[in-house]
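Working notes for the structure below.
All protein chains but one are shown in place.
Let's look at chain A:
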């Protein structure tokens, strides 16, 4: 699944990516307008906040996934890594009774470390990303259960922990605009990841590895080290996702996580990032995650039968990616 067509196809121009973002954004707006017309209960402040909050965890995970996918890789361990990071936060805060900041460090550190391990499997041991992260997915899932003894860890003894996702700093500054902190964190993470991708050497190599890894190697760059760094960064971002879900549920639920990686990857793909690597944007992923959340929420608000909600969501993923293919075929 690594860069196959990049030697023949020219790199997409900046204009190309702008179009593609526009397309995803237009779909998002169309969905919002459609649902608003269909139900008066959809476009209400409380429901918009619900949608934004529903985007927060998946959005952060999807941003982590975007980095890996741009390198031409894939990460199936995102969901269970999120859970494992939440569990480690619980260990540090609830079991060891450490101050809040150490919980944050534990989540991000665990994520980065696990990402580094995955990155080592992929870059040094040459295990295909799909397999390496499939293994990590199971290892982390098992470890969460082992560490917790299959019981959830609660955060009742850490005052303020639930405010990480549930409080509203923005609402405190601007009353009447109660954007939950989880959403604020999502946007901060997005801004950070976008900055990494567009303004740093690490970002440049992320794209280069996805477009033509061989060329990167031949130019004398230590491709393995950069790849490991990207996996570690992605893991750290997933760690933030773990922090968010733990805060939202006020507990680390060791059995959760499986399946979250696919939702994240769906958001990335809807956002126009290519699974072949070398192409993608954080803004696109953010829009992709919003489309997923709007769709799930909107279908529920319209009381569409649950079994059909699933069918429609699957269909939308296909349509979104096909539309993107069509547009690229024409240019």
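The definition used in the following text is that a residue touches a chain if its C-beta (ideal position, glycine included) is under 8 Å from a C-beta of that chain, and two chains touch if they have at least 3 such contacts; residues count from 1.
Following the convention adopted for this analysis, contacts and distances are computed from a predicted model.
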Among "D-allose-binding periplasmic protein", "Cytochrome bo(3) ubiquinol oxidase subunit 3", "Beta-ketoacyl-[acyl-carrier-protein] synthase III" or "Predicted Zn-dependent peptidase", UniProt-listed name of the chain not shown: "D-allose-binding periplasmic protein"
Among A:151, A:199 or A:217, residue touching the chain not depicted: A:151
One chain isn't shown here. Among A:256, A:269, A:282 or A:320, which residue touches it? A:256
Option from A:53, A:133, A:158 or A:181 whose C-beta touches the chain left out: A:53
Residues of chain A (touch criterion as defined above) contacting the omitted chain: 39, 41-42, 44, 46-47, 50, 53-54, 57, 145, 150-152, 154, 156, 166, 180, 245, 248-251, 253-256, 258, 296-297, 300-303, 306-307
